[in-house]
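The structure appears below as structure tokens.
The other protein chains are all here in position, but one chain of the complex has been omitted.
On to chain A.
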């Protein structure tokens, strides 16, 4: 008999521990099926949440070996093969307050979602009595964002949230904001964008964990990028985030290469960078990560343009000016 072991992170409100449950291998099981089997055959005190069991309600996201999955939509066989082991570590999704075992608290997450000002404020020509008009192409633009099932997987491994969740929101919140920002029925999509600019839109670290973890193949990072582009287009170019992005574009347009020495002063301003980054610069120099002369040269003379820079400039201009 092949035995599978789930090491499950337990929490009873005060005490935390990891408990091992062994059960007979069964190729028909999903991760959720395995959890139900453990609860009903071994330990009724094990807590987790599940509702629809077919990947549309978003209840059952858990971490398997540190990676968020929808338990109902993940076959046991798949994760056993993925990890090449018959013992798996099951824990609650990350960046959430844990209530008990695998059950997490959505209370404050919903309040954070509220801050995206969800809900459509439709254009004046539309009314509740006659509804709206929208082309199939415009519907297609928002369709993917509407697939979000609020399972929390995107937030689980978000490195920015883990580092500091006071100036950044869960990736799904940006996706929600973007589906109204991009909706052709919206009177003013910028309402949502402006709110998100205030709430960390430029703080995303681009680690792409949200993109890889979404069980619905939504890309919250792309939603963040789309709203940044909207902010830019509407002239919201002030602040470190926009200046950072602009610095990237300037470098690419000039030489095709990133000039990291110029990047910081351009993003933060020369004086702020000089005063605020002294310690950081010193440590870089001390550990040999940065040569003083090379840095000075790079700052003053910039990189040499790459081969084919003209083509790249053409692409950048087309993207920026549309011609």
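Assume a contact is a pair of C-beta atoms (placed from the backbone, for glycine too) under 8 Å apart; a residue touches a chain by one contact, two chains touch by 3 or more; residues count from 1.
As a working rule, contacts and distances are computed from a predicted model.
The protein name that UniProt records for the chain not on display, among "Probable septum site-determining protein MinC", "TRAP transporter small permease", "Succinate dehydrogenase" or "Cell division ATP-binding protein FtsE", is "Succinate dehydrogenase". Considering the full assembly, A:185 is the residue among A:160, A:185 or A:213 that touches the omitted chain. Check A:57, A:190, A:225 or A:284 against the missing chain and you find that the one touching it is A:57.
Between the chain not shown and the residues A:128, A:271 or A:300, the one that touches is A:128. Although one chain is not displayed, chain A still touches it through residues 12-14, 27-28, 30, 39-40, 43-45, 47-59, 72-73, 75, 77, 99-101, 103, 105-107, 110, 113-114, 117-120, 122, 126-136, 138-139, 142-143, 146-150, 176, 179-180, 183, 185.
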